[in-house]
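Attaching a single structure in structure tokens format; questions to follow.
A single protein chain has been removed from this complex, and every other one stays in its place.
Up next is subunit A:
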């Protein structure tokens, strides 16, 4: 089984940044804040590149939907070993309301256009924690899905996926073409080394508009308000267990 892998990557606020809510509560501050590739997307790219290195797949195409800066994220994926990139331009209001439904429509359209055998995504983005894009993309394409993958092996009659679930690990076999979403323990992504970043500058990134793919970006969701989590209240020390129980009763917890 040889063919094309489509990997979706999302540009998000870097995981190490302290997030601040905008004073008007309409969202979080993104101006001047460090952004990087979503960590689960890095794992997805790593898995796709590994498949190509093992000669199980022929080409890794990386896709990102967003404004100009999304191209930086695509470049990082190219430096990690992807062959070419597709930047789906979405900016302004459309970008603010871009969510899993729109992205999955875009990915489904691209998968058909690029004749992909496999789509690998991160299981969720660390900014919205939706965990929906992979599942929606599979549904739109009517492809099987292997989500929360911690182990993937391509076999003659399909793909064996070990999934991380609440009860432990579940192993399934799905036919191709398929959608996989990467969980934390799938692999350890490689660093983009400086020589590879330089080489990646020569790789191609194609520009596409959602309209060209026939995708309607209208969102059915409206963000009403964004708030910080409530401040942590100070705890208090008690002398005896009886004290503890009476305080818990007073607070209505027991």
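The rule is short, and it goes like this: a residue touches a chain if its C-beta (ideal position, glycine included) is under 8 Å from a C-beta of that chain, and two chains touch if they have at least 3 such contacts; residues count from 1.
FYI, contacts and distances are computed from a predicted model.
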{"item": "Protein that the absent chain corresponds to, by UniProt name, given \"Septin\", \"Ubiquinone biosynthesis protein\", \"5-demethoxyubiquinone hydroxylase, mitochondrial\" or \"D-lactate dehydrogenase (cytochrome)\"", "value": "\"D-lactate dehydrogenase (cytochrome)\""}
{"item": "Residue among A:32, A:195 or A:214 touching the omitted chain", "value": "A:195"}
{"item": "Full-complex contact with the absent chain, from A:45, A:79, A:120 or A:215", "value": "A:79"}
{"item": "Interface with the undisplayed chain - residues on subunit A", "value": "14, 16, 34, 36-37, 72, 76, 79, 188, 191-197"}
